[in-house]
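The complex appears here minus one protein chain, its other protein chains still in place.
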Amino acid sequence: MKKIIGVIGASICKKEVYEIAEKVGSLLAKNDAVLITGGLTGVMEAASKGAYTEGGITVGILPGNDKTDANPYVLIPLVTGIGEARNALIAKMCDALIAIGGEYGTLSEIALGLKMGKKVIGLLTWDIPGIIKAKDPQDAVNEALK
Amino acid sequence: MKKIIGVIGASICKKEVYEIAEKVGSLLAKNDAVLITGGLTGVMEAASKGAYTEGGITVGILPGNDKTDANPYVLIPLVTGIGEARNALIAKMCDALIAIGGEYGTLSEIALGLKMGKKVIGLLTWDIPGIIKAKDPQDAVNEALK
Amino acid sequence: MKKIIGVIGASICKKEVYEIAEKVGSLLAKNDAVLITGGLTGVMEAASKGAYTEGGITVGILPGNDKTDANPYVLIPLVTGIGEARNALIAKMCDALIAIGGEYGTLSEIALGLKMGKKVIGLLTWDIPGIIKAKDPQDAVNEALK
Partner (left out) sequence: MKKIIGVIGASICKKEVYEIAEKVGSLLAKNDAVLITGGLTGVMEAASKGAYTEGGITVGILPGNDKTDANPYVLIPLVTGIGEARNALIAKMCDALIAIGGEYGTLSEIALGLKMGKKVIGLLTWDIPGIIKAKDPQDAVNEALK
């Protein structure tokens, strides 16, 4: 059974963060993991781009009702129509979460993941006890797939 | 963008219904659609088996917390932990729904799908106004992908 | 612990149906039950009006994000922001459901209620096996509170 890994982060991000997320997505696909993101822009797009370009399966769990909201690197856009509550689904669906940068939405996913007992790995993100800090994309992916 | 089609039906079903669902899944995969089911046994398994065997992408939206609840033909098992409320997600996520046989859970997905304005196609299922009755798997799949 | 009874029905209804729903709400409040509805117009409003006028507690589980969407007889308007998925919450939250008239949304709540093993009582509604048919509001309320 394939590993299902979530990459969580904000819809707007700096170039540095985008590149890290893209690298994480690429490494996940190379390791045959399914990538789950929130399906939108920023970190979600970057991770999806990295994985998609590598031939990986990318799933976007969208807050709205329209699958064309998904970025172009989402192979399977799944609309939920439940708004921010979809963050709880993302946390639940994944075997492990990699948080990259991020605002309040990402913080909610980190907290929900930790509450659910999921492994949460962080790169340049919120400093919350329980997050495993990774030093780079390779380290984050290694930890997520361990 | 790939079509996303849901096959809905009960977790226990007769052989005749199982075979119809398997054929529907197979035809969906041949037409490059993504299959969504509830991920469990019966009609959900049969459709997944048909699509998976044909090399298709099969997604299971599971009610519980454990991805090993999924039948072996689900490529991407997505746990939700929200119980029967996941039926609303299934209806929402799909471009069209094909109902095959089915009990109350299926009826809820039919009703939610119709409420959401989705096309709902029926094979040997509940007789509810608004369902498009198909005469066989090919007819159902043609209608779903139209 | 107070009984929690849901009254489900469409947002547009005939005068006859409105009056029946209002009577049901009134009788529920007289019997000290908490009323849950979808919080909007039609049957939801009528039942809320009947209960509220009688001094009962009326809860509206709203699909959107704005509590002013609730009809004026909802004492506790609870926004969910999850759209039609709130129908699954309504079915789950209630000890028993009384369906009055109704379209697809009501049918989804009936089906979810029956799937969850809840008692579902019907007045001029969908003809689905498992619904207990009531002959009038008093009969429906008696059955719901039994």
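Note that the chains are named A, B and C in the order they appear, and that numbering of residues resets to 1 at the start of each chain.
Just so we're on the same page, a contact is a pair of C-beta atoms (placed from the backbone, for glycine too) under 8 Å apart; a residue touches a chain by one contact, two chains touch by 3 or more.
What you see is a predicted model, and the numbers here were worked out from it, not measured in a lab.
Note that of C:Ala21, C:Val79 or C:Ile98, the residue touching the chain absent from this view is C:Val79.
Along chain A, the points of touch with the absent chain fall at residues 82-85, 87-89, 91-92, 103-105, 107-108, 110-112, 114-116, 128, 130. By the touch criterion stated above, the residues of chain C touching the omitted chain are 1-2, 4, 34, 36, 57, 59, 65, 67-68, 75-82, 89, 92-93. Where chain B meets the chain that is not shown, the touching residues are 65, 81-85.
Quick note on the criterion: only the chains that are shown with their structure count from here on.
Note: centroid distance chain B to chain C, computed from Cα atoms, is 29 Å.
Counting partners per residue, chain B has 82, 89, 92 as the residues that reach two or more other chains.
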